[in-house]
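Note sheet for the following structure.
Part of the complex only, each chain left as placed.
Chain lettering (A and B) follows the sequence in which the chains are written, and residue indices restart at 1 in each chain.
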Amino acid sequence: MLKNFAKAKSRRFMPAAVANGIGQVMFQPCILTGLLFLVGIFIGSIECGMPQIGAGALTGAVSATLAGTLISPDLIQHKAGIWGFNGTLIGCAFPTFFAANGFMWGALIFFSILSPVLQKGLNSAMSACNINSLTIPFVLLTWIAILAAQSFGNLKLIATISDSTSINDSLNYTLQDIAIYCLKGISQVFLINSWITGIIFIIALAICSRRAAIWAIIGSGTALTTSILLGASYDAIANGLYGFSPVLTAIALGCTFSRPGVHNTIITLIAIVSTVILQGAMNVMLLPAGIPALTAPFCIVTWVFMLSSHADDDVSHSE
Amino acid sequence: MLKNFAKAKSRRFMPAAVANGIGQVMFQPCILTGLLFLVGIFIGSIECGMPQIGAGALTGAVSATLAGTLISPDLIQHKAGIWGFNGTLIGCAFPTFFAANGFMWGALIFFSILSPVLQKGLNSAMSACNINSLTIPFVLLTWIAILAAQSFGNLKLIATISDSTSINDSLNYTLQDIAIYCLKGISQVFLINSWITGIIFIIALAICSRRAAIWAIIGSGTALTTSILLGASYDAIANGLYGFSPVLTAIALGCTFSRPGVHNTIITLIAIVSTVILQGAMNVMLLPAGIPALTAPFCIVTWVFMLSSHADDDVSHSE
């Protein structure tokens, strides 16, 4: 294992693996996309007055990528950034939820290092079903940290994500406002509440895959429409909190894990609406525990639709 | 897929598939059984002053069966009603838990259409263990709808199932009262609180399988005895709320998934008692979330006992 680590280092491929890891949060193993994501995170986090989120994202991505080198011998997968994306998200989430003291940074690094272990373990269990763990290691580890902070005095919870956003008593239906809500839905994938970051993310996506960029916009727009029609809280809608999970569902099912087509487009739209509904349900269910749904609705809906289409293939093969 | 849909339509087998789907709620792919179940639901729902439950059951069964045609090419399975039973139960549950406005009917149809997708996905994941998803797609989708209704203003929760029933301060132990409690346990499989419906369901079962009818009575009777001995609330006992999951456990383990025999009878009785205890536990655990256990205790107990007997066969085979 340590030999691998040395080999990887000697090839100086770590910067590439880290950048790809950041890009993989939206399924894009492109160095430039990853770098632009990082730029977007830094701009958005400075705009919100929390630059530690940008620093956290980089720290998390590097820690997780290094740990991935130690636990897995497959350097090709590694370079494609598969071990870095959960760490990147942990790095965005921890400075958002915890006071930025030494314990927070220690926890951020420790949990980022754990993320490839959990990811590899879950992938191993899920491989029989032809699905993978998506961003659920990030979700589970962040839930554990938020819950554990209530048992352990030295890790201090600060405002939850919704508190750090502006409060909206009503929605405006001008084209500009709708565009802002929609862009924030995309920036919230990295827990950033900024329409400028949303634009940067779309450009970053388009560099690697124009279809992914289009599906991100469709995902956020459909989620926005659905949450308005269902009567969700104005505040959550205006800050893009119903958008980020559906954006990932849209890219995953519309683009990454399937071929284009009318049938697939209809399925993906149904999955996007389902993600919004599931998020509404999980928000209520997780409220007593004081934890946010994060990207769990995206993971669950994507698994169900992938499993359901796999079974389809099986039957077709046996005919 | 659309070709399948056309083929299915041209064979005019949809009415058969829908009726079988209603029958499959209690594992009976018989057209007459399904039709009698529907009659029982309508009579019971009118008796309770909520005819929309009957209309919901039919709408759910048709929606889910149609969606099943679109997602699965296997017409034989389809005709046997395997895609309809979760939709039927969703159709009974939604008008019970939500105000009967346009959003409720929209949600009822949308969730019924999702039910074969979730069912197929879960079956695919569970097939390696030789079990299937039973009625858990209905349970999960109904939980999601009830929880989501608290996030989305436009779907309105009304009384929970226990409120729509008569309040009992004590139990009567005359033969007639015991029979009524027992029959309501059977009618509650479709969320109906009516002993007349219970009798119709037993007749419907007996038409397809006399063993299934007998196990339904044994299941409800054993559950009644267990819940009285353990000291459950009179109200829940008198309205059959401890009966419906054990009835399904009894039919599944006593009849559908096993051959008759002394050994199997003892195992099934233990499973029935376990279902009652698990339901008591789940009622308490789910209370803070405001969701009822529905048929989850039946699913969990049946999975455990099936998995446990499968392993048994494996060892026997390898000897």
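Note that a contact is a pair of C-beta atoms (placed from the backbone, for glycine too) under 8 Å apart; a residue touches a chain by one contact, two chains touch by 3 or more.
Not measured: the values here are computed from a predicted model.
For this homomeric complex the structure file specifies 3 copies in total, of which 2 are displayed in place.
As a convention for this text, only the chains that are shown with their structure count from here on.
Note: centroid distance subunit A to subunit B, computed from Cα atoms, is 36 Å.
Contact residues of subunit B toward subunit A in the complex are 1, 71-74, 110, 113-114, 117-118, 120-125, 128, 143-145, 147-148, 150-155, 288-289. Within the complex, the subunit A residues that touch subunit B are 128-129, 227, 229-233, 263, 270, 273-274, 277-285, 288, 303-308, 310-312, 314-316, 319.
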